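The other protein chains are all here in position, but one chain of the complex has been omitted.
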Amino acid sequence: MTALQIIFILVAAATLGAGLMVVTSRNLIHSALWLVVALFGVAVFYVLLQAGFLAVAQVVVYIGAIAILIIFAIMLTRRIMDEDSPTFNANWGWAVFVALIIFGALTWVLTSWPGISQPMAELSERSDPLRQLGAALVSPSLYVLPFELASVLLLAALVGAIFISWERK
Amino acid sequence: MVSNEWLFVGVFLLLAPVFPAAALLIPRLIAPRKPNPIKMQTYECGVETVGDTYIQFRVQYYIFALVFLIFDIELVFLFPWAVAFDVLPLFGVLVGVLFILILVAGLVYIWRKGALQWM
Partner (left out) sequence: MLDPINAIANWLQNLLSSWGLESGLVNFIMILIGVLVVAMTVLVLDILLVWVERKMVARFQDRLGPNRLGPFGLIQPIADVIKLLIKEDITPEGADKVLFNIAPVMALATVLIIWAVIPFAPTMLGASLNVGVLYIVAAGALGTLGILMAGWAAHNKYALVGAFRMVALVVSYEVPMVTALLVPVILARSMGLHDIVEAQAQGGWFILFSPVTALIFFVCTIAELGRAPFDLAEAESEIVAGYHIEYSGMKFGMFYAGELLHALTMGALIASLFLGGWHGPFVQQVPILGVVYLFIKAFFVYWMYTWVRYTVPRIRIDHMMSLNWKFFTPLALVMVIVTAILDKLMTGLPGWIYGLGMFSANVLVAVITINLLRTYSQKERQRVAEPRPVAQADLAKAPGSGD
């Protein structure tokens, strides 16, 4: 086993464990913080895949913004510290079943994909994937339309969220 | 394989909490430890605390976090664009500017709506 594999297994176990804690923790804030641990584990995976930009973007967007948003949302609810409320509802059996099916389907798809057994390709020193990404985002023959659409989509999300939550005057 | 730079950062991330944690362990050994119920009470300007600590916060905090989230995602998109300036044609730059202007339209909307006013 290489060092990379050992790191991967440790981080994967930590991420899965944190994910399990998210759904089983009785305290909502603890759930949110365990979610942060899981999201950080995903960022480490990106680093292991040599995708440094995705890793920092993961931390900036998911931990820096979405986790904060979730914690603020928790503080908006009443009876935050209500420890008596049940963690599971009647559908937990079905949820486990669906989760297992999705896991099985993903495993099947990935094992039948030929790329899974190939060793990771080394990035050449000369190429700068970040610069290529930036150029591709605004190149007319590639992703300029999705790029602008992303902006419009975010605008729609912003307007919609404010429209719903801001009901004054 | 992970590059040396990220290895450095990884080791740094693992070691950084060790120093403050060690500093917190020393008082455990040498500092006095005499807890009593009055000392352990929650501080509230000299009066006993009343009611639930975990109060319900206003929606304002949530709205600001939401606006921040949208802006954050947009800015993350813009960083690769800024890095690629050497190879971008003028069209590419203008497309990026359009991206920012759409963002500004959202800002103008919430500004007009009054949601940016902290109440």
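Note that the chains are named A and B in the order they appear, and that numbering of residues resets to 1 at the start of each chain.
The rule we apply is simple: contacts are C-beta pairs under 8 Å (C-beta built on N, C-alpha and C of every residue); 3 or more make two chains touch, one makes a residue touch a chain.
Predicted, not measured: the structure shown is a model, and the values here were computed from it.
*Asks:* The chain left out touches which of the shown chains?
*Replies:* Hidden chain, whole complex, touched shown chains: A, B.
*Asks:* For the chain not shown, which residue from A:Met21, A:Val42, A:Val60 or A:Ala157 touches it across the whole complex?
*Replies:* Of the candidates A:Met21, A:Val42, A:Val60 or A:Ala157, A:Val60 is in touch with the missing chain.
*Asks:* By the contact definition given up top, give the residues of chain A that touch the hidden chain.
*Replies:* 3, 29, 33, 36, 52-53, 55-57, 59-60, 63-65, 67-68, 71-72, 75, 128, 130
*Asks:* Applying the definition given at the start, please give the residues of chain B touching the unseen chain.
*Replies:* Interface with the chain not displayed, on the chain B side: 4-9, 11-13, 15-17, 19-21, 23-24, 26-28, 30-35, 37, 39-45, 49, 53-55, 57, 60-61, 64-65, 67-68, 71-72, 75-76, 78-79, 82-86, 88, 90, 93-94, 96-97, 100-101, 103-104, 107, 111, 116-119.
Basically, only the chains that are shown with their structure count from here on.
*Asks:* How far is the middle of chain A from the middle of chain B, if each middle is the mean of its Cα atoms, in Å?
*Replies:* 17
*Asks:* Which bits of chain A are touching chain B when the two form their complex?
*Replies:* Listed in rising order, the residues of chain A that touch chain B are 4, 47-48, 50, 52-53, 57, 60-61, 64-66, 68-69, 72-73, 75-78, 80-81, 122, 128, 130-135, 137-140, 144, 147-148, 150-152, 154-155, 157-159, 161-162, 165-166, 168-169.
*Asks:* Which part of chain B faces chain A closely enough to touch in the complex?
*Replies:* Touching chain A: residues 1-3, 6, 10, 52, 54, 56-57, 59, 61-63, 65-70, 72-74, 76-77, 79-84, 86-88, 91-93, 95-96, 98-99, 102-103, 105-106, 109-110, 113-115 of chain B.
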